[in-house]
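Would you mind keeping the following structure in view while I ask a few things?
Every protein chain of the complex appears in place save one, which is left out.
A and B are the chain letters, set down in written order, and residue numbers restart from 1 in every chain.
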Amino acid sequence: MGPITLDHYVFLSAALFCLGVAGVLIRRNILVMFMSLEIMLNAVNLLLGSIAAFRGDAAGQVFVFFIMLVAAAEIAVGLAVMVMVYRNTGSIDLKDLSNLKW
Amino acid sequence: MKNLLVVLIPLLPLLGFAVSGLFGKRLGKSATGLLASGMVLLSFLCAAALAMLHFRTGDSAIVVNLFSWIRMPGLSIPMGLLVDPLSLMMVFVVTGIGFLIHVYSIGYMHDDDGVARFFSYLNLFTFFMLVLVLADNFAVLFIGWEGVGLCSYLLIGFWFKNHAFNGAAVKAFVVNRIGDAGFLLGLFLMAMTFGSLSFAEVFSRAASFGSGAPAITLITLFLFIGASGKSAQIPLYTWLPDAMAGPTPVSALIHAATMVTAGVYLVIRSNALYALAPLTMAIIAAVGLATAIWAGLIALSQRDIKKVLAYSTVSQLGFMFLALGMGAWSTGFFHVFTHAFFKALLFLGAGSVIHALSGEQDIRRMGGLRKALPVTYATMLAGTLAIAGIPPFAGFFSKDEIFAKVFEHAPALWAIALAGAFVTSFYMFRLFFLVFHGEFRGDATAKHHLHESPKVMTAPLVVLALGALGAGFAGLPEIFGAPHWISDFLAPVTGRGESHLSHATEWMLMGASVATGLLALLFAWVRYGVKGRVPAEDASVTGVARWSLGKFFIDELYDRAIVKPLFRFSAWIHDVLDRRGLDGAVGAIAGISPWLGQQVRLLQTGNTAFYLFAMALGVFLILFVATLR
Partner (left out) sequence: MSLYLILSILGALVLLSSLGRGKRLVVPLAIAGLLGALAVTGMGLGLDHPLLKGMAEFDRYAVLFSCLLLVLGTLVVLLLTNPNERSDIPRVEMAALLLFSLTGGIMMASFAHLVMLFLGVEILSIPLYILAGARKRERAGNEAALKYFITGSFATGFLLFGIALIYGATGSFSTRAIAAWAEANPAVFTPMFHLGLLLMLVGLAFKISAAPFHFWAPDVYEGSPSIVTSFMSTVVKVAAIAAFYRLFSEAFPAAADAWSWVIAAVAALTLAVGNLGALAQRSFKRLMAYSGISHAGFLLLALLSVGPGSAGALWIYAAAYSFATLIAFVSLLAVEAAGGGESLEALSGLGRRNPFLGVCLTISMLSLIGVPPLAGFFGKLFVFGNAVSQRHVVLVVFAVVMSAVGMAYYMRPIIQTWLRPPAGSPFQLSTSQAWVLGIATAFVVLLAAAPVWVMRFL
């Protein structure tokens, strides 16, 4: 087995990203979908971090901080929206929210 | 002074639109009508003054640049007006006949609540039509082109206050826009090829391309698509009969005398381009002739008085394009000119009949109106004689000139066109006899209510009838030794067409077309005048009994061999091809789009999971195709 190269990290994070996408597509529970969205973002973080490390360039690692920051803000809003929905409908199942259509 | 007059011509109707649009309610019905008509009359007088001041001396053109509209590297478009013999003649047609129709509308629309709105739209239409006619470049012409389309749409919809905006209207609209799309593409190509949209520059630059250059052929074809949309040629004609839903004066002004001839005007205006595109010319001739025959055949079996006239208009426009396809520009315009008189007359006459019958449009419920409507009868007779090409009425001269040009280029086409003239004369006299002769076929209430229209409606009819009688003398054939006034006047724009026919041939042609017209008159007279047939019978004829009568053996033979198949063919064209085939093909986008729209709408399921899935599928497809490339 040879040394671990950048390609390994790229494939790992791509796999992680696809896992997140699959989670969003398959699950209907809003909370689990949020978690899957976070997995997608963390796949990106992993990719940026490893590229930055292999290239010896700090920019990618700084970007990771920005993503973490924004993701925190985003998920805070998302959770608030979810709580609001739960108060009104008593459910956090996506299927129950399909009145706006056509 | 002259420039001011030029600007006033379109500006006055615009002013009329603004005033009657804003203060129509306060002015009252009759004042709005007078104002609207007055503005158009003033426009007409401006044009007349201009003609007196400028064109008597034989000068060619006035160009007025109002302001620079678009200016960028490589393309500059001024907002410019151009008055030359061609546009001046069109201005006379638009304002002159427009004025008469405005006056007529005062009477016709008298009982309607929306009179102010009606007149403001009518004035707005006149404004856009004048912009179209007076434009000195294709971009300004396009403004007018779109404007008249919009007003036409508003006026068709005028009586559709309480109906849903239905699929048919969408269809009519989209069909028209297909033509406009062609026009627009032509403009883009033109701007790319010549770097200009001004008439003068485009035409002078085109000369260096030589005959048959692909760029010019393409441009002219695209412009012709636009022209055939506006002027209702195959395959884009189906909207015109639908447009008959509007008030009759609108049909007379927009769908007979002016707007629908805009396509013909466009081709005549661009004759310098078309002369360089023999392929396009051949297509125009073919489309024109086919439309003339096709629409004429359909008109044979129509039962709605306005539908007959609508198909007749389509057919006459076909004859105009046939002339243009022969390169006979001034001849085509001559027919535009005479047609404006007699077709406006026929529509207004039909309006007078409909008015007398309180809205009835089915010719099977008419008949014997000769006595009740003497003025309408006499004027309609003049119009019918004119369109049938009986001398000395106007249609004879212009149609005869078209036929002479066609004969000169292609005798075979001449024979087909002559058959078309026979059909024209036949369906017009069929209409005429069914409406005015025989016994009244409506019910007693309708009979009691019959009345001649008020003077404000009959006066325009009389003036137009005089026009239908006299307009042809503006272009006497060369063999009469008199000057051909129209072609002389238009010569700076269209060039002078030379005739190579011998006098004997011309006499022969003239005789043939008069004989055709009279023959059709005779058949129609026998069928509808003497025998008093009504279209409803056509379906339930027991032919054997009639055979045995013997007396009408010739007539029956003719009936069996020609008329019946013709009628059936006509009905078949109308039902199968027109309704389902052609209409379907043209309206493919139009007809299918509401259905597709419904599918798109139903795709929006409201289910977020599906949306996410669609997004992921989109990403997948993009990446998949990317790897294949």
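Note that a contact is a pair of C-beta atoms (placed from the backbone, for glycine too) under 8 Å apart; a residue touches a chain by one contact, two chains touch by 3 or more.
In this text, all values refer to a predicted model and were calculated from it rather than measured experimentally.
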{"item": "Selected residue (touches chain absent from view) among B:110, B:177, B:303 or B:370", "value": "B:177"}
{"item": "Contact partner of the left-out chain, one of B:4, B:282, B:415 or B:617", "value": "B:617"}
{"item": "Residue among B:153, B:203, B:440 or B:525 touching the omitted chain", "value": "B:153"}
{"item": "Absent-chain interface as seen on chain B, which is shown", "value": "69-72, 139, 142-143, 146, 150, 153-154, 157-158, 160-162, 165, 170, 173-174, 177-178, 180-181, 184-185, 188-189, 191-192, 589, 593-594, 596-601, 604, 606, 608, 610-612, 614-615, 617-619, 622-623, 625-626, 629"}
{"item": "Chain not shown, touching residues in chain A", "value": "6, 10, 13, 17, 20-21, 24, 30, 33, 37, 40-41, 43-44, 47-48, 51, 55, 57, 59-60, 62-63, 66-67, 70, 73-74, 77-78, 80-82, 84-85, 88-89, 94, 97-101"}
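Basically, only the chains that are shown with their structure count from here on.
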{"item": "Centroid spacing, where centroids are CA-atom means, of chain A and chain B in whole angstrom", "value": "64"}
{"item": "Chain A residues touching chain B - in the complex, by the definition given at the top", "value": "21, 24-25, 28, 94-95, 97-102"}
{"item": "For the chain B and chain A complex, residues of the former touching the latter", "value": "601-602, 604-609, 612-613, 616"}
